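Every protein chain except one is present and positioned as in the full complex.
Chain nomenclature is as follows: A and B, assigned in order of appearance, with residue numbering initiated at 1 for each chain independently.
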Amino acid sequence: MHALAKRFATGVLVLAVVPGLLAACGSSSKKSSGTATRTGPGSSKPAVTLGTKNFTEEFVLGQLYAQALQARGYKVDLKNNIGSTEITDKALTSGQIEAYPEYTGTILSELAHQNTRPPTAAETFQAAKTFEKTRGFTLTQMTPFIDTDAMATKPPFATQHGLRTVADLKKLQGAILGAPATFQTRAQGVPGLKRVYGITSSNLTFKPLAIGLQYQALDGGQVQVADVFTTDGQLSRGGYTVLKDPKNLFGFQNVAMVVSAKVLQHEGPAFTETIDAVSRRLNNQAMQRMNAAVDLDKQAPAAVAQQFLKANHLI
Amino acid sequence: MTLAAAAPGGTVIPNFGHADSCVRHNRFFCWHWFTSHWNDTFAPALVQHIVLTVIAVGIGFVISLALALAAYRLHWLERPIGWAAGWLYVIPSLALFQILVPITGLTTTTAEIALVSYTLLALFRNVLVGLREVPGEVREAAAAMGMGRLQTLLRVELPLAVPTIVAGLRIATVTVVSLATVAAFVIDKGLGPLILRAIEEGQFKTEFVAAGGLAVALALSADALLVGAGWLLTPWARARARASR
Partner (left out) sequence: MNDFTRALDFIGSHQHLLWQKTAEHMQLSAAAVGIAALLALPLGLWLGHLRRWSFLVINVANVGRALPSLALISIGLGVLGIGFWNVTVALVVLAAPIMLTNAYVAIDQVDPEVVDAATGMGMTGWQLFRRVEMPLGIPLLFAGIRTGTLFVIATATLAAVAGGGGLGDIIVNQGSYRFEGVLGAAMWVGALALLADLLLAGLQRQLTPAGLRAARPGAPSARGPVSDLRARAAGLASSRPN
């Protein structure tokens, strides 16, 4: 019977040790890649938790800022892929994360619940900053690039119907518009198209499409018009006509880092400078190309971000 | 790598290169992409998945063992425990994860609580059945040898129940490995997020085929490991098999 107890113990040990070893190996390798202890203004500062939302551009932005900060000695704990705006903002206000890159227009519409769209990017930014201040957060300098909704079609279709701006969509009869389900009810979606440009369901019928499937649907002819984002990687490869939005239905969506004001104080001015230095370099073309590298060429966001930062002497 | 022309404002956009034709045409499985991304994408996810599974099955086993021992002594407990475990089992995993979020947040704890719930039915049922299957004569012999209840349990009943218990562990483990992929909806750990992201980003087949394939391989290996462990723990069954040849 003692032999049995020994066998039992051996069995349990085997079952516990093997996965345990694997887990230990895994976690140690993770640690070694996370913190690159370099000297710089950040070496003496407390660690910062940076979060990102759940899509490619946010992953790239998270890597850009995290790597740039780490190169200057800051300790950054990157919590990737937290979720939608609602979830990530909750993580921020509940203290689970201390900063994340957010879109100025989204702050106004989804977080501040303001439906008025300021006429310029700068005003959108100011309004967002004022709102965040009331909650104890602040915004860093906004990026040059704007990632907002846009209407896209295939070039032959655009030429055929003379489509250059969103207003031209009124010329269509019975064309199909593909967009995520939210677009049908959003203020800037179908109701907005009607309100601002007078486009009705006789011009465009709505077809719900999951995000990521719009380009496929356009190529395959399942939809004639699709809701895309102005920094989508696919746009950098050509083959799509993006319609202009002269009446500014879709608003301005520059990116700025939402940071807790206290954290900003603790981390010092060099922290903000580092983030701003990265933000300044991010124009539309750069974001499109980086998104393309991740989405179309399936490269890892960390690698793409590193290449960009190196080329611009930010790390 | 040549640098692209500097855009206004001094931004330099490096040449990120292009994916090979396998990836560009999104073929079913691009081996080269898989191997070159093993270290940064797949290996960490696999380890996280293993950790999630081991914790869930471990905790589930401890709880089920306690409940089964209780039901073994007090027969009337079997029905309510069985029902409760059964109800948890029936709730769609995606729903259970989301229902737990307001209570325990978007944390690993939420995922673990849900995963543990799915192990309870199999483990509770199998430990109980295993104990009950011990032949009456063996129990009588133990009593005749002067063993108390606890001793009989530890030295006779539990060891004899091992094959059935291991069968339950196998079911529980394979179930958890599969369901841990659904945990991707609440936490960014394990193989699930790879599958979800691959679907969202233009259905990159290689990524979700690889992630799904790894999950299947993990489940089958865990199953085999448990079969081996069960074999190690039952030397008398081996002896009997040898003798009967």
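In this text, a contact is a pair of C-beta atoms (placed from the backbone, for glycine too) under 8 Å apart; a residue touches a chain by one contact, two chains touch by 3 or more.
The shown structure was predicted, so the numbers you read here are calculated from the model rather than taken from an experiment.
*Asks:* Given the contact definition stated above, which residue among A:G83, A:P118, A:G192 or A:P301 touches the chain not shown here?
*Replies:* A:G83
*Asks:* Spell out, residue by residue, where the missing chain touches chain B.
*Replies:* Spelled out for chain B, the touching residues are 28, 75, 78-79, 82, 86-87, 89-96, 98-99, 101-102, 118, 121-122, 125-126, 128-129, 132-133, 164, 167-168, 171, 174-175, 177-179, 181-182, 184-185, 191-192, 195-196, 198-199, 203, 205, 208-209, 211-213, 215-216, 219-220, 223.
*Asks:* Just the residue numbers, please: which parts of chain A touch the chain that's not shown?
*Replies:* Touch with the absent chain occurs at residues 83-87, 180-182, 185, 210, 213.
Simple rule for what comes next: only the chains that are shown with their structure count from here on.
*Asks:* Could you please state the distance in Å, as a whole number, between where the Cα atoms of chain A are centred and where those of chain B are centred?
*Replies:* Whole-Å distance between the two chain centres: 32.
*Asks:* Please name which positions on chain A make contact with chain B in the complex.
*Replies:* Those in contact with chain B are residues 1, 3-4, 7-8, 10-11, 14-16, 18-20, 22-23, 25-27, 29-30, 55-56, 79-83, 87, 91, 144, 210-213, 215-216, 280-283, 285-286, 289-290, 292-300, 302-304, 307-308, 310-312.
*Asks:* Using the touch rule from the top, collect the residues of chain B that touch chain A in their complex.
*Replies:* Those in contact with chain A are residues 3-4, 7-14, 16-19, 23-24, 33, 37, 40-41, 43-44, 46-48, 50-51, 53-54, 106, 155, 159, 188, 193, 197, 199-204, 206-207, 225-226, 229-230, 232-233, 235.
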